[in-house]
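All protein chains but one are shown in place.
Just so it is clear, A and B label the chains in written order, and each chain counts residues from 1 on its own.
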Amino acid sequence: MDDVQAMHIANGIINGPVSAIFIAIAMAGLAVCVWRAKLDLDDRLAPMAGLVAAFIFAVQMLNFQVLPGVSGHLLGGTLAVILVGPWVGALCVSTVLIVQALVFADGGLTALGLNITNMALIGTAAAYLLVALLLRVLPRSSRGLGATALIASVIGVVVAAMGFVAEFALGGTADLSITAVAATMAGTHTLIGIGEGLIAATTVVTVAKVRPDLVYALRAFRAPIRAKAAVA
Amino acid sequence: MEPLYLARESRVHRLSPEVKIAAVLLFTIVVVVTPREDLTAFAGYTLLIALVAGLARVPAGWLLKRATIELPFVLLAVVLPFTGHGERVDWLGLSLSVDGLYGAWNIFAKGTLGVLASLLLAATTSMRDLILGLDRLRCPTVITQIMTFMLRYIDVLIDDARRMRIARLSRGYDPRFLWQVKAFAVGVGALFLRSYERGERVYLAMLSRGYSGRMPSGSGSKAPAAEWVVSSALPVAAAGIAVAAAVLA
């Protein structure tokens, strides 16, 4: 079966120096995420982020058929930031990428910085900024929430793809016209993003119906009062 | 989840995880920085991989089958000889760009060698040991702890998802194609709730056993110096090949 989803950058697509720069960028970004995620979850961070990362990983493994012979799966970055917030979300997506590279040989080791930067950092950052904006301007209904998740997912996926385009412009090893690469990436990833967004929207709305208190973005941008459990 | 680990008895399996991770990482770096024209160097790297695979008793068929994970990028490489600029050669009536051919070769060779090296690492090192290795290479403990919980619970979650799907199917709900998106997403939402609530219960179970924010540190002793020397053979040989190829060229 064909997989329509974006894949992880392999070794050798982007040259050594640029890969190295992005490893540094990813490490700096991750350090910030760890610091802020600890503020969010304190000593619950390891188990909670571990379960959320397991969730993202499991969801990426669940294939569904888009058309006969073509299957897709969720990437889950935008879903993660809406549900657990930008810092824990980015941290979880990064952990998934590291595990995929190391345990499943999916994605080049030297390209890990590139993949983390694109999928876990800039894609999720763009998505979350949009979420923050849209939840304030759109109606405070589950439709508004669904629309937010849909739009943020499309943009998140496209921005992650543009990250690749930028990296390719900086250190691509192949002689391709950058506008052609950008156009192809933008086109395919808009389609991927729409599929991603439809699922993310339905998922977020489902969760918000049952446990609105669990949806980070709703806590942050919609609910004025924040209940704190008496757990120590 | 089907991990790549192949439980075998071999010298490579017995090496400590941290030395293997370091060796594979350095090897991959050497491969990536090798100029694409140094064809002999890439032949040498392939030989090294074959040698390690033999030592590790990892079958060639197994490696090649799993290396197809990298296939999408090979497809990307295929267009390069047609779209490339500059000097062209004729081959079977096709006019191909020399630069494009090199570009395609570059992506194919480096991508494949990288995947093969990663596969060898994953085949000879259990998930548990990979995390221990990262830990000993000073990867921040938050990350290795999150990985530990993640790997522990993936299968539990996949079982949860499977049970929920079966429940859905047994109530006669089996839409196809795009129509299933809704059912699928509802399932994903339910899976998130289960994951999150399980996370909370796990945390309570940890607290109940005296957890106060610090996980016990990884067990076992660090790799002896001899292992570092043995495993460095891979990147050192690769670097030697790279230098030799550059000098010859």
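Remarks
The rule is short, and it goes like this: a residue touches a chain if its C-beta (ideal position, glycine included) is under 8 Å from a C-beta of that chain, and two chains touch if they have at least 3 such contacts.
Rule of thumb we're sticking to: contacts and distances are computed from a predicted model.
Considering only "Fumarate reductase/succinate dehydrogenase flavoprotein subunit", "Sarcosine oxidase subunit delta", "Acyl-CoA thioesterase" or "ABC transporter ATP-binding protein", the record for the omitted chain gives "ABC transporter ATP-binding protein", by its UniProt protein name.
Here the missing chain is touched by one residue of B:Arg138, B:Arg171 or B:Arg209, and it is B:Arg209.
Note on the undisplayed chain: of the listed residues B:Thr112, B:Thr148 or B:Ser231, the one touching it is B:Thr148.
For chain B, the residues touching the absent chain in the complete assembly are 127-128, 131, 148-149, 151-153, 155-156, 198, 201-202, 204-212, 214, 216, 219.
In this section, only the chains that are shown with their structure count from here on.
Inter-chain spacing, taken between the CA centroids of chain A and chain B, is 20 Å. Residues 3, 7, 9-13, 15-16, 19, 30, 34, 38, 42-55, 57-59, 61-62, 64-68, 74, 79, 83, 91-92, 94-96, 98-99, 101-106, 108-110, 173-177, 180, 195, 198-207, 210-211, 214, 231 of chain A are the ones that touch chain B when the two sit in their complex.
Across the interface of their complex, chain A is touched by residues 1, 3-4, 21, 24-25, 28-29, 31-33, 36, 66, 69-70, 72-73, 76-77, 80, 83-85, 97, 99-100, 103-104, 106-107, 109-111, 113-115, 117-119, 121-122, 127, 130, 134, 140, 142-143, 145-154, 156-158, 161, 176-178, 180-182, 184-193, 195-196, 198-200, 202-204, 206, 211-213, 215 of chain B.
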